[in-house]
Every structure is written in structure tokens, then in C-alpha cells.
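Pasting a structure here, questions to come.
What you see is the complex with one protein chain gone and the rest in place.
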Amino acid sequence: MSDPREEWQQAYDATTLREGPFDTMSGVPVDAVYGNAPYPGQYPYTRGLFAAGYRSRLWTMRMFAGFGTAEDTNARFKELLRAGGGGLSTAFDMPTLMGRDSDHEWALGEVGHCGVAVDTLADMEDLFADINLGSVSTSMTINGPAIMIMAMYIAVGEKTGVDRSALAGTIQNDILKEYQAQKEYIFPPRPSMRLITDMMKFTSAEMPKWHPVSISGYHIREAGSTAAQELAFTLSNGFAYVEAALAAGLDIDDFAPRLSFFFNSHSDFFEEIGKFRAARRIWARWMKERYGATSERSMRLKFHTQTAGVSLTAQQAEINIGRVAIQALAGALGGTQSLHTDAYDEAMALPTEDAARIALRTQQIVAHETGVTNVVDPLGGAPYVEWMTDEMERQAEEIFAHLLDIGNDSILEGAYAGIDNGYYMGEIADAAYRFEREVNSGQRIIVGVNDFTEGDDGQRNLLRIGAEVEEYQLKRLADVKQRRNSDAVTASLTRLASEAADPEVNLMPTMIEAVKEFATEGEIVATLEGVFGTYVEKAVI
Amino acid sequence: MSLHGKNQRGQNLRELSAEAIFSLALDGELRALGRLITFIERDSDEAEVISELAHARAGNAHVIGITGAPGSGKSTLTGQLVALLNQKHPRAAVLAVDPSSPLTGGAILGDRVRMEDVASPETFIRSMATRGHQGGLALAVPGVVRVLDAMGYNPIIIETVGVGQVEVDIAGTADTTVVVATPGMGDAVQANKAGLLELADLFVVNKADRPGANDVRRDLDHMLDLSHTTGQDQRTGMRPEIVMTAALTGQGAADMWAAIERHRDAITANGQIDERRASRDLEEVRNRVMAVIERRVDDLLSEHGTTGALKAVRDREMAPSVAAREITNTRFG
Partner (left out) sequence: MSEPQLRVVLAKLGFDGHDRGIKIVARILRDAGMEVIYLGLRQSYLNVVNAVEQEDADAVGLSMHNASHMTLAPKMVEALAAAGLDVPVIVGGIVPDEDVTELLEKGVAVVLGPGASAEQVAISVRDAVAAKA
């Protein structure tokens, strides 16, 4: 059988669909797909990963939140689970993300703020208390100290009788974009990659339900890149992890299906849609042609989308709701697997509950009222959309060529070289400055900022985290330090240091031992810094 | 810190004379030293007094120039060097020179970050922009070095990017000039073109953790063999050493410092160091005279304005060379 249309039909027919009807608001029935081959579900997946698209399953409406103490978040997790959710999304506070304890001098004012504070295994135990880790899927947004947090999660499972092989979830663990954009790095790039490789090997061997890296362009875009740069830097980071895993002896079809992506959805509607479509096509081609993947699952790029935090304005904040709706629609038309919509008041502070609810409702409108979910890749075949998709791909390929050039034919080496010589940071800073100048000169209108500015009452309720959280956490940390066996802590840290110095050893087992002795995140980081060094970026302005 | 210094703490420097600020700086007040350098940099009225005061106390510091292509790791290396010296020479000073924007005169000076965390608390780091007139830089740098020297800083490291003649010259007037090369991009060849080869008292091949570092070393060796002096510095009769470093980890920094010391000892032993310093001072005199004369020439020409010889040149009635002779004859003849 070789007719693509027939093939598509078969695949579509074999899919379990959501409940219909799949017709317009006025009752006009519509087909599942229009236009030409390759159809959705067919290589290179420009038109979508699966034949039936959102007719089979809507995107996951994932809302990422969390602040306060581990106990606060635990209560919310349980609420979520009671309400039928099966996925827990964990945000950590700034000190935790930076691998420092709550009693670090810079932690003041940050503890428990944009996420939960985790200093030791005790916090992690509180965070997941009374939750059966064998029956949930947990996503953890953390990068620099990912290996410690992962070790703690495994240890909590062990202590509650859940074998690590039963643990399911994702850890962001995308360190390359930290050097390039988000700047939450700890160690220099190469030792950081070694930690990631250790985790990829460990999860490949022992944790079949775990996704060890989620490759994130979101932060690259937030830092000011263009859409094409976001696309290219993110995918090339993906290639870099693939090359690192291959070099570590893993089989591509073993681990590539476990990689997932995370993109930004900004306001230039068609550019975003072109970006998403190009992302699928590029990934499929590179996986197949360059890296020799044979499984379709390796070639299918799955991604999560979040609306653009940077696009939110402090001025006339309510109008952000309009921006978020348009960006969410672009994500849906681009075929995202899951979506987070920003709250309109996030430009100034943490989202209030009301604003978070409106954000969720906004994507529900897109899913249930607009009808875009009736047809798979409804824009496919439109000349402008196809041109934009090609253009995004062309620009991305130019960037890949540059990376291969500076990396002597290796994307991984190209990524190191680009971080080292300031390539990424320079490109992003240039793009951000160009945009800023255009807004400044009035060439580019941002509603409420440089035009249509009347009507801002400036009154907004802001959510603040009380100082109690910090006090509580500091006391908790002190208590744990008091109670633990400090000789055992020292011994495990010493072993960790010596293993860190030997790149042949997988650090994961000893890491698990160390967190079980209640070594703090800060202590483990300091130990590893002693071997790996601390990264100081070259400021590229 | 002396009582005197304490009493003055918080006092507005604007209300003090240059002499008073100088003595505050001698007492260890860093903001006073910072201000002295500003005066020198601006060549303001106070500069001459300060230079005179400084001259009387200067002459002890070992001045090291570090130059090389942008991004070759000069600042990281300098940081490593300073960190290494924490024990033996805690009072090192660094002068990091970066170009100003020719369009706006502004500058972004980003070298400091690469050094501050590793340097000893007594290290003094100053960032300097080239500020348009490159001749000005050639005047300012020796002045700033003199002040740092007078305050007891030793060694004094000057970092300049190895592009542009003035930057290269500045590094070249040091007691010991270090040229940094890196693997890739034919760095050795570039160094040759930029005239860095003749200048170097010492080569550092940085980023030795990268592939190709040995090739650079070999190329440099080769070029030294080929150069007309058969690799020997005419001034010292020494062949520049080549040291491999990986500044990110600090590897090789000790070797680099040892080679710098060997060079310093050698030129101290053979008297070269005094000669270099003397010629540096003479060069400064010459530059200052030149600067004055240049300004006068500019005034003179603007006096002529659009009349006379200049107008004739503009109207293509007179050749430039004839006009020049006419003007010099009437003025300096």
C-alpha cells in the first residue's frame, strides 16, 4: 500500500476518537484533514504526529504552579489528585534551582517564592507525603542540580516501597540552555554534561518510565531570541544531548523517544505556527538521516508550549488576556501536546488565583469553542503557512551549519564552542536589543506600552509570600542538620568527590546514598564544585 | 588603615585638592586612588601634579602587558595569574583596556567580572576605554601605571586586545609582553600579521584543553625559527618561551608566571629593564610633545580655514604638498 491518503485513512480509522460531533458551530460537518500529503502522522510529521490529532485527544492543560513550603505544595498535589489529575508539576524556588540551601546569604527573600524550597531529603519527603509515587507522573522543573533532586525522588520512592523502575515523570535537566539563556548554571558545561549523561544512562538502565531531559526553547525566547533562533538553538541542543548519549554507548531508539521539548508561543501568529511545524519536520529528518534512528517514536518531536511571559505588559495588565488567547491559539494550531497559559498579572509578580483561573479558561475556550480541534493541521497547505514553515527551517539550518562548523562537524562540540565564545548570548542580546529599539522608536507598536496608553488605572492585587515560609524552612534545615549522622554525611560527600573526579563512574548511586544521609543540596553542590569548578560566564552584551 | 584615612572616610573628594586625594590614596583609600586615575584618564588640570607626586615614588613595579585576539582568554588568564599571586604578591593591579564605540564614545567594559572573584581582596582592577583619540590612550596608560606603581602595586598587568596599533603598542611597552594565542582560526598566522610576533617576550597558547593547541605551539616555534632574528629578541638576545595554559581550570598558570619571572630576571640581570623603562619614559615625553604639536597644527589649519593655501587645495589650484610647504615655511620656516 503506497497511497498516503489511504494510509492516513487507515491510521485515522484505527484511532479511538474523542466524543464528537466534529462539526462547526452552525452544524456543518467537517473532515478530519484537508490538503495534501504527507498527512498528519506521516514522516516528517510537519502536519502533526498522529493521524487524528486533537480529534483523538486534546492537548494536556498543564498549569505549572507552586510556592511556599513543601507541605503547602503537598496539600495542593493531593487536591489535584483528588480532582482526578494524574500529573504533578513541581516548581522549585530560586535557591533550590541554583543548588544553594535556604540559609545561603542570597536566599534571603527568595525562600519558597517562585516554587518550593528543597534543602534535604526531608523536604522531598514532605513534598510527596502520602502520595503513591508508583501511580503518579511527576514533572520537575530543575536543571543545574537536577541529579540531586532526581536522587531525592528515587530515595523517597525507595523509603515508601516504590521501586525506581515504577517511577514515572520528567525532569527538565536541560543545562545547555542555561548557559545560553536562563543562566541558572552551577558547574562548567562539560562536567554538567557528564552529570546528564550519567542520568541518561541510569534511567535507560533502571527507570523505563522516566524522561531524563526536556529540551527547552522557552527560556531562550524569553531572553530575547527570535523565533528562528529559539527553534534552532533548542533543536540543536537536542542534537547535542543525542550525540552525548550516543557517545556514552546508548542506542538511539532506546532513548530518543524519551526526549521531549518545550517551546514558547509568542504573539506573531503565523511565525509561531511555522516554527512549531518546522520543529517537527527538522527533528524527524535529523533523527532519521543524521543519527540513524529507525523507530518512528524517535523521530516524533513531542512538545509542551507556554505562552510568552515576556510579552505580558505591566501597563493595562488586563489586556494580556487577549495576548495569551492569541498565543494559545497559535500553540493549538501548531499541534502542541500540552499547553500552559500565563496569567495576565504575571508581569509584576506571582499570579493571583483569579488570574490563573482566567488563564486556564482561556485555553479551554480555544479547545472547546473555536472549532480548531476538529481538523488536524487546519492551516496546512496555506501558502503563507507553508512558506513560513520552510523559512523557519531554512534559518534553523543556517544556524546548524554554523554550529557544525565551529564544532568540527559535531553539534555537541559546536554547542560548547558557541557557549564558550559567546555566540548564543551575543545573538540573543542582538535580537533583544533590535526589538527594544524598534519598540522605543515607535516602529513596532506594543499596545498599552508605546501606543493606546490611556486607560491604565494601575491598581492591581499582588500576591506575596509571607516571611513565615522562610523562617519555617530555616528552622527545618537546622533541625535536619542537628538530627542527621554528620559522620555519615561527611563520608558520603568524600566518596562523591572522589567519584566525581573519575569520569568513568556513574555518580547516581552514590548521589542517592548521600541524599539518604540528609546531605543538603548546598553541601553536595559545594562538593562537586570542588572537583568540577564553578562556572562564571563571559559577559556578552 | 591609618586614623588619618578613617577621618577622611566619606569626605567628599570634590572638596579635596589633588595632593590631599593623593595622600588619602597612599593611606589605602581605594576611592581616592580611583579618583586619581580618573584625573589622569581625563588629562584634567590635576593630572600633572599627580604625575609628579607619583613619579617620585614609582619605579618598583614589574609591568606586564597581555595582548592577543578578542576572546583568547586574556582576562581569564589574568584572573588566574592574580589568583596565583595572592600569596606572594597580593597587591597586584590590573588595567583592562577595551575599545570605545567610535560612534557614541560610550563603551561596555566587561573584563572585570572574569577576575574579581579569584583576585585577592587587595588586587586593584581598573577598566579603561580607549575613548576615541587613540593617542590619548597612549598618554593615559603610562600615567595610570605610574600612579598604581607609586601606590605600591606590583606587578601591574595591562590587558589590551591585540588589534589596532595603539593597543598593541601599549602592551609592547611593558617590561614583559605576553602574547596569547589559541587553537583554531590560524591564530599563529594572525599574530604574525598583527606584528605581535616581534613584540612578544613570551607566548602563551591558551585553551590548551582544546584540540589543536600543539599545532599552534608548533606554528609559533616555526615562525620564530623563520623570523630574521632567528627567533631571538633583538633587545635581549632571548628567544621567547612558549607556555601552554588552560585558563578555565588554571592549568599552566604557574608555568606562565615562572616564565614571566624568568624573563624579568633576565632583563634585570642584563640591564634591559632599565633601558626599557627609560625608553618608555622618553616615548611618553615624545608622545606628549607630539600631542601638543598636533593640537597646534590643528589650530593652525583651522586658522587658515577656507582661505589661503587650504582653499587653493580645495579648489584644486594647488597641490597638497605645495600647500603644506607654504604653511610650514611661513610658520616654522
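A few remarks follow.
Going by the order they are written in, the chains are A and B; count residues from 1 in each one.
The rule is simple: a residue touches a chain if its C-beta (ideal position, glycine included) is under 8 Å from a C-beta of that chain, and two chains touch if they have at least 3 such contacts.
On a predicted model such as this, the values are computed, not experimentally measured, just so you know.
Only one residue from A:G68, A:G224 or A:G380 touches the chain missing from this view: A:G224. Across A:E6, A:D251, A:E436 or A:E471, the single residue that touches the chain missing here is A:E436.
The hidden chain makes contact, of the residues B:N12, B:Q87 or B:S321, with B:N12. Only one of B:I50, B:A129 or B:V180 touches the absent chain when the whole complex is considered: B:A129.
The residue from B:A20, B:V49, B:A107 or B:M223 that touches the chain not shown here is B:A107. On the side of chain B, touch with the chain left out of the figure occurs at residues 9-12, 14, 30-31, 33-35, 37-38, 42-43, 100-101, 103-110, 112-113, 116-117, 124-127, 129, 131. Within chain A, the residues in touch with the undisplayed chain are 94-95, 97-98, 100, 106-110, 113-114, 182-184, 222-224, 310, 313-315, 347-349, 428-429, 432-433, 436-437, 440, 449, 458, 460, 462, 465, 537, 539, 541.
Everything below uses one rule, namely that only the chains that are shown with their structure count from here on.
Taken together, the chain B residues at the contact with chain A in this complex read 71, 108, 110, 113-114, 117, 211, 248-249. On chain A, the positions that touch chain B within their shared complex are 188, 408, 421-422, 533, 536, 538-539, 541.
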